[in-house]
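The other protein chains are all here in position, but one chain of the complex has been omitted.
Our next item is chain A:
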Amino acid sequence: MVTGDVKLIGSWASVFVMRARIALNLKSISYEFLQETYGTKSELLLKSNPVHKKMPVLIHADKPVCESNIIVQYIDEAWSSYGPSILPSQPYDNAIARFWAAYVDDKWFIALRSILTARGEEEKKAAIAEVEERTDHLEKAFMECSNGKPFFNGDHIGYLDIALGSFLGWWKVVELDANHILLDETKTPSLFQWAERFCNDPDVKPLMPETTKLAEFARKLFPKPQA
């Protein structure tokens, strides 16, 4: 279903780009995917996002929208009559979804990334402990938001599912790197099961990067310091 000229500047490995792609899939929007080359920034990217010079950038009828969570909301609003709603309909549920999405980016992701950048065992252990504590918060958030249903958003995936679920590829890669389970079936059972459902969702499955390929990319992005 083509509904106007839609382009997305991004990369297969980026969590933030995946958010936009999942949202476009949910709404069945066809788009041209403009893959950036690692290590360089295209003219179009620099022109479309002069403030941050980062991907993803959604270009809809030549107008750029930047920042992954903002893009997801834009997709929901611009194509509101297409497919399921991505944001909840009630203001309070909306506020809760936005709160936890902000938590994912500002607190949880920062902790996850610090496992990859940790220097030495002590720093790594501390980063792991932080991720575990914050994942615990997300388990509680899932109980609060899902209300017994399969996803944070209820019956189908929505804003918060996308915000957190897009990390699942990297979550696995960091687990392998840390040699430590970070999404534990016994400690956070609801989240564990949600993750499986999310990855198997037809709008998500084709986009989730393959773990080995992502791990190889991670080694390039986060090289280990020489001993």
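As a working rule, contacts are C-beta pairs under 8 Å (C-beta built on N, C-alpha and C of every residue); 3 or more make two chains touch, one makes a residue touch a chain; residues count from 1.
What we mean here is this: contacts and distances are computed from a predicted model.
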I notice the complex is incomplete. Of the names "serine C-palmitoyltransferase", "LicD/FKTN/FKRP nucleotidyltransferase domain-containing protein", "Glutathione S-transferase" or "Trafficking protein particle complex subunit 2-like protein", which is the UniProt protein name for the chain that's not shown? "Glutathione S-transferase"
Have a look at A:K47, A:K63 or A:K149 and name the one touching the chain we're not showing. A:K63
Options A:L46, A:A102, A:A129 or A:I181, residue touching the unrepresented chain: A:A102
In chain A, positions touching the absent partner: 51, 60, 63, 65-67, 70-71, 73-74, 77-78, 91-92, 94-95, 98-99, 102-103, 137
